[in-house]
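For this view, one protein chain was removed and the others were kept in their places.
Lettered A, B and C in written order, each chain numbered from 1.
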């Protein structure tokens, strides 16, 4: 029976025998744990939006023939990619946090085209297996996590060179029915809230790393998997009484470490097995999608801009020119991110497999702005909020018989605004700039889908300096021989941009 | 006979009896003036590109039924707008300067939809007149200038309040055949290089400003028009012997002041006459198109990045990590501008007249980045260029019998690079960061289509704070009454973004 | 018996009957409360440094004739002010947090000169009273808090116009022996850790606000005072077992709200009473000192740069060029703050009372950089740290029998570095960029001593535009009459800068 909405989704997670550790102890039922539950609520919102806005957050899939959740949809046009961005922004607005499903969506899409190309070259069957898997998850309406980031050990060594071979997930055993994998994946977004996990390699591999070139699907509750929950700033506020100090008591993100100990993957769920020369393609396509997926943060930005505008209003300073100017600046930065994301999605091209891949340069530009602008938006929100945000007493003090009346008297803002509303708004800003959701809005914006330097490297690979030098030499009337020996460009960015796909015509 | 290419275009400008003043004297033939010619060459490039790349720089018009230059095309889809951006970037790459035709294109498109709506309300005939005019210019393949910016006098007074009524162009006389206008337009891009000029009001008007609510087409050589040419940094280098010190000897921009003294506009070329309440619509639609048209500067950015990469190569430092990082930064900023422009074009909507209007928020975000990033790209180019850029001797010294050999000996760069190539590249960077084309790349990027503050005001009008406050209140569980009395939003940005056009559904 | 060192200081705080509320309950003994103690430790460090570095952190006072803690010293030279900055940076380095004593130091110094000038005009005795008070606290070696920021109520109304008169602290009763005050002060740094509090008005006052023009000293445990402790991000981690997750388990800041209910101040401890026209002078001198006191944050910056360098080392990436470049950038920003602070202190002038006042323009410039650069330093530290900083499991998981060995295996960094060291360093960076000390390093840097806009207003008042316009007109050969009607400048900045104190000579 397919999952039909957020409430059913939450129920679908109950009763699984997951081995989840938090504060050194096994968690009995994650669904009921007050610190975990907000992250489940955020995923649930992706189900409800698909019902409320079926065109934006859903799509008709030509694979299963069904109307499916967009997170499970293989992009059939550039517009499908643009719609991903719209849905991401909207969910960011509704939850104010990471809703944890983009990794799975981006993994499915990059695997879709990569398996096709592996099959073309190696005469394998990965693509049709993947399509079967997709049909099943579309039908059941599951949540898919994508497990890519290995713990890596000594970063100067390749997977097979590590003293401890488990620093990257790899095949430790194989039999007729499938393979067994061991290793660990760090920073796994929403993994405990998923039904299935797609295990993938994390980097370019060489021949000697063959055992590390493994892609497959495992159920979240497969034997041999251990989860260790990651701490977040102010996480335990979710476990306190009351709902004010948490700032956003309903929604939160989730990151955990997954440890695989001889976890079995049956043959029919293996989508790469030893084709090490395709690891780089998979990773690059995935990060290309995923860097542009950070458009979600513009939805969080909308919330934070709204919170800043509200607190300015509560403080009675909404009409000060410097306040208005700061709100404009926040908006300008937020929409700058959005612009690059939309442009990347729109400037997509069709892959050999038929699905659509967004533009790499613009995806990296989008993400690179995400590593900076949310920090500045956050700084401006704190500027507008005022210092009270970090010196406010606890909710218990507001409820206390002695302290409550004092705080009510002394912390009132402008007429017509309750002290509680003011406190709630300040706590939301704290939540997004220092607290639990600052983790997602700031630090994850920095490192998710690759740290800033990774984008700079990718921008460098796309930037076609030889093409640009030629433009300059042309205008400077430099006619010398050295223009002949042009180094090879890594990219065809300008061919794509200018829509001139025939070779040799661009200059 | 239609103009078929750049060369024919240049010839088409000869022999007109324009009254053009430069350095206090009448210019005999602008086409042959060494300081004016580079600006004509830049316009000529727009003809040649339309031939070389008919899909990007041309289009089939459903008005005339002809394949026309894209600068004369009324946008029939969002993709048409995206293609404008592509063409703009490409021409920026090919000329390294302002090619002066976007104002006309953007004016035609904003007039197209505005005249339609005036007619709907006032039962006038402007739209069909305009279509006739468009047919004619498409057939003849003319260059159209758009004259908007009045000199304005005392900025605290409206047009009709000015002590001198001529501070804004206005009707001074009318007869059966048409009207006569007087006034002056400042900073008129490429006006002398045009065949026709569209005269338009520059701001929101009121009932008492009726005589200022005039839109019409006049030929560039109409009786009563005087042009006074604007100076640019290093402009006279174009008049020196040699072609090195100019930096970009072939291409330049053009700004002049146009003074109208009783200039006649016949009835059939009048597209607004007294409908003051539509002046604001015209101006807003025009600036919306035009702010996004500044994507052209990414083409200049490409040239400057190429020049910086080339000089780094000539200096033998191309592989230094800080040099590579600066080139990445320049590229990142340049593509960030591009992203917002493309997103604005793509997020277009169809007007009542049937043509397409780009998104206002994203157009303003695009332009606002243009008021900053070219300055930073320029600073980085100067960083990479080295100090020699501003201490280089003159071309005459390089040619001098005593000084030439000394400079040849002492200014050589790395092996295999001629001193002349190095000097030429430095002069190009000087041209774009301090010299003649810095005017277009920097200062015009700042003020063209509205100064930075104008964009901030427009972003403020689009930013929908009430919508965003509601998002924040929802997450902070603020439930008080004040959410009811929501102020009116100026914009439907999020409705457009999320593609949910039915009212009241967005939250 | 004077307090001789940090340990004695801690003991001096015991057994006072303070009414401190935290989480809705009275705190029995703040000294022993695990969440409060780190803030006490930070103050204790100011005692120990005065012993270790008597020249930097102490001084010979000509008031008491004793060698005193520099926080209790009235500046007798510009060098004394420079030494304040050195001490502040050093304490920032040693504690990584706010050590809470600058407010008292800056209040004493600004009161010193202001009381002198009140006495000169009003023939009062405040200055000698203050000197007696200073002698006493120097002798006893007490900690002095300065209570300035009122809760303010409706910000558009003056103190006496507020519907509730208690929105600003004011005199509610007076008798022969003294006065009684009521009201509340927000964001009171280190108040509970002080021995005495100097109560001061928070803004410019008018004649009708006379009862609000009250300055006096009250013991921290005076009857009628209630303290409500402010929450900080991650504050309860100090109450968890273990010392890792807190990040900096030893040191923290403290902000509380102080509520005065009919608190008595005896005549001999009153330093202003009704001289409303001197409130502005007091506030301006205080903020001038205090904005420059934010040099302390460069000491925190040093710690964070060190932490980033250490984690880069642990991760094995210390030699990557982009890492090195980011450390340089962090240092550059940090030292830029320092430079402006030192310049402000050095460019001091002597007041009528004989003590020294730092330069106002440069103090504001220093603080204004503090409202931005720590955020960027923090962003760069998170960049270098990597995503693990926000996904690390808890200390309990590292100690757990099942999870400990797994984490030990999978989270090891480069050879020779223990997993625990790596975790500890990441937790320190979390502490300073998201956690408890981020409150002081970021948000307090934003709002302490006045929010960013307050500095911009003060810079505007100092910037002498008429003087600068004259410079420009001189070079542009503008000779017109309008230069005669020069508006009054608020400031004599350039007279001070150029050391030319005779009037009318500067241009």
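The rule is simple: a residue touches a chain if its C-beta (ideal position, glycine included) is under 8 Å from a C-beta of that chain, and two chains touch if they have at least 3 such contacts.
Owing to the predicted nature of the structure, the values given are computational and were not obtained by experimental measurement.
Hidden chain, full complex: it touches shown chains A, B, C. Among C:8, C:53, C:140 or C:376, only C:53 touches the chain that is left out of the view. Of the candidate positions B:31, B:439 or B:472, contact with the unshown chain belongs to B:439.
By the touch rule set out above, chain C reaches the unshown chain at residues 53, 55-56, 82-83, 86, 89-90, 93-96, 243, 247-251, 302-307, 309-310, 313, 324-325, 327-328, 331-332, 335-336, 338-344, 346-347, 361-362, 365-366, 368-369, 416-418, 421, 424-425, 427-428, 456, 459-460, 463, 465, 467-478, 480, 482, 497-500. Touch with the hidden chain on the side of chain A covers residues 321-322, 325. Interface residues of chain B facing the missing partner chain: 21-25, 151, 153-156, 164, 166-167, 184, 186-187, 226, 228-234, 236-237, 245, 255-257, 259, 315-317, 320, 322, 371-372, 375-376, 379, 382-383, 386-394, 396-397, 399-400, 402-403, 406-407, 409-412, 414-415, 430, 434-435, 438-439, 442-444, 446-448, 451-453, 456.
The definition used in the following text is that only the chains that are shown with their structure count from here on.
Overlaying chain A on chain B by C-alpha atoms takes a rotation of 180 degrees, rounded in steps of 5.
For the pair chain A and chain B, the distance between C-alpha centroids works out to 38 Å. Residue positions 322 of chain C each touch two or more of the other chains.
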